[in-house]
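Here the complex is missing a single protein chain, while all its other protein chains stay put.
Labels run A, B and C following the written order; every chain starts at residue 1.
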């Protein structure tokens, strides 16, 4: 049996079980269908890396805000309007010319949901969870990111309820850009620390 | 899909792959069918725990032999006629009133083949390999063996090419018995250290 | 517990595969699992154990063969059954029903007020800091050694950190202590610190050059080095 067949089989099995579980709990009056619908819609549409991108762009263009963000991430992020589950305490880590931060959760897949949404598959993968702490540079190479040996790599294992988010470096050639213009440049992976933000010229 | 179905599926898949591998290697003249037959027959009929039982019964009835066995297990076992693969160096561990030895291989399933044959399923199981080193008394309880807290439990992790075999205690009530009569009392598990040898009265 | 979930530093899982333009949920059922799990918070079904321990308690082959949402589904189902909200028999019957009626859908129950409550959980800021737990015993720059604990219950002290020496870099306040023993016993809040470890301390000569590892250590996880 190929892995693909197996996966397919398990997928439909999981779908069946989910239906069974939802239907039982709904009929017993323990959960409401529209509440589930709303959770799904919220994470599909309202909570995602665009939140974090707003925080990053604001920090890039407002020195006072950046200072607050690095000192007290949670409240600075709440200023921009982002709070909630898996974001009770958020610590923001600044990448510089000399320091590259990256975030992992080896025990689970903890991730700062209010600013980044739900974690991508690779973040939840065994490969990332097992390797990020022991061979971070090799992992970054899987993402196409080759770091200068002089850069200090700092890996943050999110084992507590504190959540970590990376403040990536503002790319060259963006001096004249406004906060609004910078937002779309900020990709999710740069806020986890497995990518950098590319200058706008390379985006087109 | 139940575990059983999955297992069944994999079993027949493994059978197919084995057939394919054997047929290719035989046709290329790299292996001989009768050589495989002979290996199978040898481990099914000629090499097994009855070998170790002979060694144990001899040690129980011959103090000089017991001394040699505990000092130089390999040669003392060779005296009785047992040598071969996975038995290049065999160390024999004596269980006493105060010391209970048990053998595991956490990294693999290393086992003294010339004296005990091929390892049983439980010895190869993840449960035994993972737990024997950290909670040996709890593991012994799975075998129905409750050790006095005063007994020192010594676990031997067979990580090298050296192989370990336990010399169990001779049970009470066997004083008048000959070496030949003692052999059938010695069970495999007692030579791995997860059982004791029961007196003959309890065997009927 | 020293479960398969504690995989920091393991080899053999291959390369990290990045999926471009990945959807939030790859399958509809994954979103439903997320919503069910969130909705069940108010029924307190993860006590005395927690959701994490329920996921960790899947056997290693089960854990590794399941996806993230499959694990959450199994853990949620197990917790709901343990808590007596549903029975295993009901699940079996209902599975059989949906198997025979592939186009059938779960009944709907609308409750605007309940959705409002759930959305509050999604967006509410619930600070972690606790007033209890005492003053921090360690301070910036203190050398500390992670204790060698190997509990059967839930812990947040991963195996690759145990016994290793690092430096306290920040005191974060006092947080609830997450460890839960096999009797469901919990402990009071404790100071929690960010502790920095040199990669060479963690991995010896196999460490990459110029790397640090930061991890959060509750006070009970560390001792003076």
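Following the convention adopted for this analysis, a residue touches a chain if its C-beta (ideal position, glycine included) is under 8 Å from a C-beta of that chain, and two chains touch if they have at least 3 such contacts.
Predicted model, so just to flag it, every value in this text is computed and none were measured.
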Report summary line: Given C:1, C:128 or C:169, the residue that touches the chain left out of view is C:1
Report summary line: Residues on chain C facing the left-out chain by the touch rule are 1-4, 9-14, 56-61, 63-65, 147-152, 159, 163-164, 202-207
Requested in this report: Mind listing the chain B residues that contact the chain we can't see here?
Outcome: 10-11, 14-40, 42-44, 47-48, 74, 78, 83-85, 87-89, 106-109, 114, 117-118, 120-122, 124-131, 133-139, 142-143, 149-162, 189
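Everything that follows uses one rule, which is that only the chains that are shown with their structure count from here on.
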Query raised in the report: So which chain ends up closest to the centre of the protein, judged by Cα positions averaged per chain?
Result: C
**Report entry** Intercentroid distance (Cα basis), chain C paired with chain B, Å
**Finding:** 40
Report summary line: When centres are defined as mean Cα positions, the distance from chain A to chain C in whole Å is 16
Query raised in the report: Where the CA atoms of chain A average out and where those of chain B average out, how many Å apart are those spots?
Result: 51
Report task. Hunt down the residues of chain B that sit against at least two other chains at once, touch-wise. Result -> none
Query - Per-residue multi-chain contacts in chain C, two or more chains - result: none
